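These notes are about the structure you will find just below.
All protein chains of the complex are present and in place, except for one that has been dropped.
Naming follows writing order (A, B and C), and every chain is counted from residue 1.
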Amino acid sequence: MTADMYREYILQHYRSPRNYGRLENPDIVHEDDNPLCGDQVHIEVALDDQDRVADIRFQGKGCAISQASTSILTDKVKGKTLEEIKALTKDDVFQWLRIPISPMRVKCAVLGLMVLQAGIHHYEARRGR
Amino acid sequence: MTADMYREYILQHYRSPRNYGRLENPDIVHEDDNPLCGDQVHIEVALDDQDRVADIRFQGKGCAISQASTSILTDKVKGKTLEEIKALTKDDVFQWLRIPISPMRVKCAVLGLMVLQAGIHHYEARRGR
Amino acid sequence: MRGMPVDIEAVRRDFPILARQVHGKRLVYLDNAATTQKPAAVIEALDRYYRNYNANVHRSVHKLAEEATLAYESARQEVARFLNAARPEEVVFTSGTTEALNLVAYAWGRANVRAGDAIVYTDIEHHSNLVPWQLLAEAVGAEIRVVEVDPEAGLDLDRLEAVLDERVRLVTLPHISNVLGLELPVAEVARRAHQVGAVVVVDAAQSAPQQPIDVQALGCDFLALSGHKLYGPTGIGVLWGRYELLAAMPPFLGGGEMIRRVGLTRSTFADPPARFEAGTPKIAGAIGLGAAVEYLEGLGMDRVAAHDRALAAQAHEALLEVPGVTVYGPPPDRRAGLVAFSLDDIHAHDLASLVDTEGVAIRAGHHCCMPLHDRLGVPATARASFAVYNGPDDIEALVRAVHAARKVFNR
Partner (left out) sequence: MRGMPVDIEAVRRDFPILARQVHGKRLVYLDNAATTQKPAAVIEALDRYYRNYNANVHRSVHKLAEEATLAYESARQEVARFLNAARPEEVVFTSGTTEALNLVAYAWGRANVRAGDAIVYTDIEHHSNLVPWQLLAEAVGAEIRVVEVDPEAGLDLDRLEAVLDERVRLVTLPHISNVLGLELPVAEVARRAHQVGAVVVVDAAQSAPQQPIDVQALGCDFLALSGHKLYGPTGIGVLWGRYELLAAMPPFLGGGEMIRRVGLTRSTFADPPARFEAGTPKIAGAIGLGAAVEYLEGLGMDRVAAHDRALAAQAHEALLEVPGVTVYGPPPDRRAGLVAFSLDDIHAHDLASLVDTEGVAIRAGHHCCMPLHDRLGVPATARASFAVYNGPDDIEALVRAVHAARKVFNR
């Protein structure tokens, strides 16, 4: 049932997102939107010297699913290496969310991950990898 | 039944068309084809001084229905005025043919009439009517 | 007869899908502006075609081809009558409104619009009546002039006059906005556009299912509609065009059927409508659309119009009573059969997902009207749109579901 998508903790992430805002000196900055519904996510990442996520912030607008899942994502990837993040899939996001994502909302749920991974690709391309 | 379209007298008109050939000094000359099946009809008409069909000839290539119906047409319009010919309809052709024309063959059956009527229109336009 | 309302219970029995449940609830289908459901008459017409007389049309002489051709051409006649076209040859079957509008933009547009000419449209267009003209304008170097429409008051004809001059080759507008439920004064627009020699294109995707269409009374030059929004199949639509205009237009798609004579390097083309129906036509689609139009004429388009508008007005008023709801578009008494709205700062997708759990199907998004949503200042709205099988119970279900959604977000 779709109503299960709107569990209390999802709405809490939506209302009071974790890691909201910007960073002083981010290594990675990327943003994109989901043109279907207009959801927007902007992500900034600071890396430590081993290319692990030292800090991460995001800002965004959009539906509860896209914003809550990005909020959860930012918590989950802290301390992870870029390689580990690139290996994440939709299924990882679904597991973190612990709610049934209806097919038409998948793009909302994974928007944050897509933006983060695209940001990493741009970062690596810039660094000539 | 479509086989009825191929009655003996239809095939006779097809094999030995009436009024086949050309005229010495035609007043009206027109030809056209049915692009669907490639049927062609060329008609020439000589008028008397009261704008009646004094003589008519045709040549053509194509299916039995188009050629036979044009052959019959040329017989039927002799002595008719241009006004009378312009008033002829598909139904007149069907009556002369005395066979059931299947809907997909209507264009074949009326090709001769269409060419003759178009020829009259061009003729009248040329004479400034 | 004409004065009597639509018998909703009888109509509902005509639509097989309404028997189904969604999430264990009765299906309350209020996404009719996106696509309508199909009466059994249409579904069975398709079935009959495929089970009994499927064949390619026009070009074969055998029995099945004969039956298919007659059915296809009689569908054209039915649509012509439905639109009050001067002749059936003015009805070109396309795959939908979108292809119909693109056909005009490519075939008429590329031949008639030149660098420095101007194209006029409104700021409430559906993307399908926006992008084709943008592509045309870019290809030929034409200018685009946009007429602002007030979401509530409608089109001010003075604003139209302000952009009309002899450089304007084409004016296009929606008959009914798919977001605002606003009807535009097409006949008046056509009269004024014709004074500067412009051609008038009407996007009737939303109006054709909702009210009687008389192309001659509207006085427009082209009109586009979609079968799937008109209780007919997907993949079929209509471009109606004035015959003289169609006859003067170069072809659009090249292929079988639209030719007169094909040579290895040059070809000549058939008369309309064949000229614009390249390739094997959408045979079943056209036959299904013919059945849909017949079904609607059985109900009477006047009654359909009254029905849809009454429901929309009622929905508009009922939604306004839900705290936090904003409704977009004209007041209830001037509203066509749809209502777009938003609820507090709940995203429209969340709202639509939540009401879906109650069996209520509404649409959420920009409804292919991004520029209008930019103007309204919201990225997305929710939209309930009405059809002949909807009734007051559907509106009650909608309002209940919206209340419930509000509770979820405010708990």
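Basically, a residue touches a chain if its C-beta (ideal position, glycine included) is under 8 Å from a C-beta of that chain, and two chains touch if they have at least 3 such contacts.
Keep in mind that what you see is a predicted model, and the values were worked out from it rather than measured.
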Original post:
So which of the visible chains would the left-out chain be touching?
Top reply: A, B, C
Subject >> Residue of C:V11, C:A204 or C:A278 touching the missing chain in the full complex >> reply: C:A278
**OP:** Based on the whole complex, identify which of C:A34, C:V163 or C:A404 touches the chain you can't see.
**Re:** C:A34
Original post:
Footprint of the hidden chain on chain C, which residues?
Top reply: 16-17, 20, 22-23, 27, 29, 31, 34-35, 37-38, 42-43, 46-47, 50-56, 59-65, 95-99, 101-102, 105-106, 123, 126-128, 130-135, 137, 144, 146, 226, 228, 233-236, 251, 253-259, 261-267, 278-285, 349, 352-353, 356, 360-365, 367-368, 370-371
Original post:
What chain A residues would touch the chain not displayed?
Top reply: 35-36, 102-105
Subject >> Contact footprint on chain B, counting only the chain that is left out >> reply: 1-3, 5-6, 8, 11, 36-39, 61-65, 102, 105, 108
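Throughout what follows, only the chains that are shown with their structure count from here on.
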Original post:
Among line, ring, star, complete and other, which best matches the way these chains touch?
Top reply: line
Original post:
From the C-alpha centre of chain A to that of chain C, how far is it in Å?
Top reply: 38
**OP:** Provide the C-alpha centroid distance between chain A and chain B, rounded to the nearest whole angstrom.
**Re:** 78
Original post:
Centre to centre, by mean C-alpha position, how many angstrom separate chain B and chain C?
Top reply: 46
Subject >> Overlap residues in chain B, where contacts from two or more other chains coincide >> reply: none
